[in-house]
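Yeah, one chain of the complex is gone here, protein chain that is, but the others are all in their spots.
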Amino acid sequence: MMKNGNAVIRVVVLTISDSASRGEREDLSGPAVVAELAGINPEIVATEILPDDRDRIAARLRHYCDSEAADLIITTGGTGLSGRDVTPEATKDVIEREAPGLAELMRAESLKITPLGALSRSVCGTRGRTLIINLPGSMRGARENLGAITRILPHAVSLMSE
Amino acid sequence: MMKNGNAVIRVVVLTISDSASRGEREDLSGPAVVAELAGINPEIVATEILPDDRDRIAARLRHYCDSEAADLIITTGGTGLSGRDVTPEATKDVIEREAPGLAELMRAESLKITPLGALSRSVCGTRGRTLIINLPGSMRGARENLGAITRILPHAVSLMSE
Partner (left out) sequence: MMKNGNAVIRVVVLTISDSASRGEREDLSGPAVVAELAGINPEIVATEILPDDRDRIAARLRHYCDSEAADLIITTGGTGLSGRDVTPEATKDVIEREAPGLAELMRAESLKITPLGALSRSVCGTRGRTLIINLPGSMRGARENLGAITRILPHAVSLMSE
């Protein structure tokens, strides 16, 4: 039932953070995401650090989807309620189909740890054959949210290639 | 509080499946949905098998809503991540009001059985006085998801006629 258990998954990790993009803060969440993915046999195609700019985020998402360079794009950061947080909006700008169950599951699992998990506005969805997943920006939040869905990601990606 | 317990509910069941629509596969999920509904006193107005074609699905949904022929339309199939799965998009094309709580409840209950329940992209909502519910395409998934909401459907349909 769990297909694609051993296939390589091509992954792009985008850290969305004004301060990290300016080099004022070290990006800990991007590497934490990469580490968390170890169990699903990823090929990390690219990692990037982008500012909280809706158009720039959307442009990079489109680039990796439309060039068919990635099966999976994971963003970390920009999912909260601060004025600059626009990653979900950039994601909605590019996805063709929403996958709300993945975001719901991440939030439901996160809520078991902290009530603040409800404040993540993460969106998940597909463009072409690429699945896009938003994670919160904190290293801990990114890890916890991703951990909630890691084991079903191989099956999800496998379905998209049908 | 649970109104409409005994009123007849007029139901249309649409099976969305390329292979079943071509007669290459028997439609087991449509009849399973009809059987699952036995407890809510349904009048099955129509059952149809449609291919995974967004415009055709949307057209049939519109037809049954706008002719006021059904209180409830239940679709099964086309809610996953395969490239052809577009039932939620067709549903969004026609609904005027979304009812996210029904889809959330179906996914939450499904997750108690399988983590793959998070991959259902089901959408629920209303057009005119008709409630539209998406279910997954597998017989088991359709049954489990519908079972999560069956007991509140009479009340939901009753509210819509107010």
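Letters A and B mark the chains as written, and numbering starts fresh at 1 in each.
The criterion applied here is as follows: contacts are C-beta pairs under 8 Å (C-beta built on N, C-alpha and C of every residue); 3 or more make two chains touch, one makes a residue touch a chain.
Nothing here was measured: the structure is a model prediction, and the numbers come from that model.
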| item | value |
| --- | --- |
| Touching the absent chain when the full complex is considered, from B:34, B:59 or B:108 | B:108 |
| Residue of B:13, B:61 or B:156 touching the missing chain in the full complex | B:156 |
| Residue of B:39, B:100 or B:147 touching the missing chain in the full complex | B:100 |
| Positions on subunit A contacted by the hidden chain, ascending | 80-86, 88-89, 100, 103-104, 107-108, 111, 115-121 |
| Hidden partner chain, residues of subunit B it touches | 1-2, 96-102, 104-105, 108, 126, 129, 131, 149, 151-152, 155-156, 159-160, 162 |
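Please note the rule applied: only the chains that are shown with their structure count from here on.
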| item | value |
| --- | --- |
| Centroid distance [mean C-alpha coordinates] between subunit B and subunit A, Å | 30 |
